[in-house]
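Every protein chain of the complex appears in place save one, which is left out.
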Amino acid sequence: MPKSLMKLAVPAVVAVVSLGLSATAVPAGAASMPTFTIAYEGPLSGGNAQLGLNMQYSVELAINQANAGKTFGKLPFKLAFKAADDQGSASQSPTTAQELVGDPSVVAVVGPAFSGATKAAEPFFSQADLATVSPSATAPELAQHGWHNFFRVVADDNAQGPADADFINKVLHLKSVYSIDDATAYASGLVKAFDNRAQALGMKVTHVTDTGTTQCQNGTGDVSEYGASATAVKSSKAPIVFYAGYYCDFALLVKALRSAGYTGKLMSDDGSLDPHYVSEAGAKNANGTYISCACADLTKSVAAQPFARAFKQLAHFPVGTYSAEAYDATNAIIDVMKSLGAPSHITRAAIVKGLAKVTYKGLTKVVHFQPNGNISGTAVYIYQVVNGKIGVIGLAP
Amino acid sequence: MCFSCFTQNFWNLLVLGLADGFLYALVAIGYTLVYGVLQLINFAHSEVFMSGAFAGYFILNGLIGTGSPHGLSSVAYVVIGIAGGACGGGVIAFLLERVAYRPLRRRHAPRLAFLISAIGASFFLYNLAGKEFGRDAVEIPAPFTNGPVFSIFGAQVTTYYIVIAVSAIAMLVILDRVVAGTRLGKGLRAVAQDAETASLMGVNIDRVVSQTFVLGGLLGGAAGFLFGLNTGVVYTMGFTPALKAFTAAVLGGIGNLRGAMVGGLLLGVVENFGAGLFGTQWRDVVSFGILVLVLLVRPTGLLGERLGRSA
Partner (left out) sequence: MGYLGTGTLTGTEPARAGGGAERPRLGWLRRLAASDDARRLGACVAGFLLLAVMTGPEGSSLAPTSGFSGSLLHPRVFAFIGLGVGLWALITAKRRYGDRARRLSEAISAAPRRLLPNRLARYGIYLVALAFAIVYPMALSQFWQNVLVDQIGVYVLLALGLNVVVGYAGLLDLGYIAFYAIGAYSAAYWTGALPVHPPITLNPFWAIPLAIFAAMLAGVILGAPTLRLRGDYLAIVTLGFGEIIQIVATNLQSVTGGSSGPASVIPHFSVNLLGVHYKWGLGDLPYYYLLLGFVVVILVTFHALEGSRVGRAWTAIREDEVAAESTGINVLKYKVMAFSIGASTSGFAGMLWASQVGYIDSTLFTVQLSILVLVLVIFGGMGSLPGAVVGAAVLQWFPWFLRVHPLFGFQPEDLFIYLGALLVVMMIFRPEGLLPSRRRKREISLAEHGEGTADAMTEPEGAEP
């Protein structure tokens, strides 16, 4: 019985796809200029939509700017943008991947945004020789599956977690730590790497999982209060709390910690590198917090400011977590396409080969990939909240 | 399991538990009231809670903005916020009854249909809220500066907990008086006892049912606002607290108003003790576990099911 409906669907789909092709292949005014699509796959609905939108508009912005000749000069081709929603979930991403694979105009994909979705979708992309550059999937094992088309512009958990432990041990000279993760895929991987290094350094590690609230990430409808966690932290007398997770929950935790009378130091990861952390926790509570990120300080960078402005103009909200990474990922792809020269040389396979060799100076870092697809040169920067403002204080050891 | 974590933090966890418990009690009353008159679980009560939080947020955001009020103006803002939250909850509860319940009641639909219709309404409401008000969490501007006020055996009691306790007790007392003493309360009890007879005696059932939803909605919305003060407001925020409040209502004996109050407080405390004992990630498992246990061992709850029901 599903089939009778498919009967209706398929011709319609074919019609739409072919319409879409014919419409984009001959853009008005630029006859005979071929069009290629760079797609974005990430969560655009569900509880993680905001994170997905942070990236989606960056991809769109990079494409618009390239088409306007602002970033790469005059290109011999036009770029089109396509957003594909996978809800950040492995239950949707295989189908989403097939959707993109099946669209012949798509030559490269920015995404998938989430590690789980990537694991489920990557076999299909790999089979189709379609390059994927993830701005945000940090699970270390993604690079170990031998997917030749897999790249990411973000450091994996194994880069950041150990650097954080080193910082606490070698710079702050603290011997014990209370680590908390929010049970998301991102945080649990990160905290595992952190705990392992901290223990290897001889530190005392108390680890708990406190399931994240809906607030930034989970979308399960769970709003925990952190009161019980805060009392546990306080009575442990640990000199520092390391929180693996995102800023909304970290802000709640910090509020609860401070109101429970905890006076130790605080540290978190790039998920908390967001001005909203300070505004939601309150500057008084947040001051002194260390935040690590394998990314350069965007607020100070001259190059980043026009990006932030243009982003806000397009998206109607300010840049957020992973916006700059998505912008870099897209531009790295466009850079490869440009270097391929004539449009006839631009194929999915050629882009995969090109990305393996690319060196492109982006906003967050120089985009250059290791053979397994990981970004090379992952310097971890330490930030600190001073007087309610987040600023870089240096590189992690 | 960490027994020393529990004993060391006993008083802290107790204070936390009571604060949670007051909020659960306020929401639980919404379930119990509706159950009393209709013998139905209002699955969409979670969205009443969420609407109250949003209403309070919008009002306080408009009034306070970036300021930081103190003194008497703090009190005024808290009262305004609670009133706003209550109105938001009340309006949604009223509409809910009109749209998702009344047409089915007119038709004497099977109970399954009510549950499904309420689940549909719940999904509709919270996803619509996400669409209209944004899907990221927002902070309610603080109407007061939160900080420790006094301490019991080393457990700090902060302004926030006092605000919750005072306003919840006030609302619970008012509710008790309303149900015991007013015309509305009499109608409510009459319908709960025997709807058919009440209707023969001239009680307008439709009106009483509607009023019951609104009454539960007022308390649920106010609780949503109080909850949101601490955790922020997001469209999915209703689900878990409401499920726990339902647990509280069952724990105390569904249909029994005082039972809902006792059940709420008890659940809040037990849940936080559980979190202290097993770790915070098991907090929800503790409360749902309690729900399952209570239903199995004593389905009528601690104080028994009542609200005028001939028992």
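So that you can tell them apart, the chains are marked A and B in the order they are listed, and the count of residues begins at 1 in each.
Assume contacts are C-beta pairs under 8 Å (C-beta built on N, C-alpha and C of every residue); 3 or more make two chains touch, one makes a residue touch a chain.
As the structure is a prediction and not an experimental result, all values here were calculated from the model.
S.K.: Who touches the missing chain here, B:Leu23, B:Val214, B:Ala248 or B:Met261?
M.R.: Residue touching the chain left out of view: B:Val214.
S.K.: Write down which of A:Thr37, A:Asn54, A:Ser89 or A:Ser268 is the residue touching the left-out chain.
M.R.: Going through A:Thr37, A:Asn54, A:Ser89 or A:Ser268 one by one, A:Ser89 is the residue touching the chain not shown.
S.K.: Using the touch definition up top, pick the residue from B:Asn9, B:Ser74, B:Ser117 or B:Ser167 that touches the left-out chain.
M.R.: B:Ser117
S.K.: Tell me which residue among A:Gln98, A:Ser235, A:Ser339 or A:Thr378 touches the hidden chain in the full complex.
M.R.: That would be A:Gln98, which touches the missing chain.
S.K.: Looking beyond the chains shown, say which of A:Lys78, A:Lys119 or A:Lys234 touches the absent one.
M.R.: Residue touching the chain left out of view: A:Lys119.
S.K.: Determine and list the chain B residues touching the chain excluded from the picture.
M.R.: 40-41, 43, 54, 57-58, 86-87, 90-91, 94, 99-100, 103-104, 107-117, 119-125, 127-128, 130-136, 138, 171, 174-175, 178, 181-184, 210-211, 214-215, 218, 239-240, 243, 246-247, 250, 281-282, 284-285, 288-289, 291-292, 295-296, 299-300, 304-305, 311
S.K.: Over the whole complex, note the residues of chain A touching the chain we left out.
M.R.: Residues of chain A in contact with the hidden chain: 1-7, 9-10, 12-14, 16-17, 44-46, 49, 85, 87, 89-91, 94-95, 98-99, 101-102, 115-116, 119-120, 123-124, 127, 139, 141, 145, 183-186, 188-189, 209, 211, 218, 220-221, 316-317.
Operating definition for what follows: only the chains that are shown with their structure count from here on.
S.K.: Just the number, please: Cα centre separation of chain A and chain B in whole Å.
M.R.: Averaging C-alpha atoms per chain gives centres 37 Å apart.
S.K.: Would you mind writing out the residues of chain A in touch with chain B in their complex?
M.R.: The contact residues of chain A facing chain B are 47, 49-50, 183, 208-211, 213-216, 219-229, 231-232, 235, 248, 252, 255, 259-261, 279-280.
S.K.: Contact residues on chain B for chain A in the complex?
M.R.: 5, 8-9, 12-13, 16, 19-20, 46, 135-137, 139, 146-148, 156, 158, 160, 227, 230-232, 234, 236-241, 272, 275-276, 279-281, 283-284
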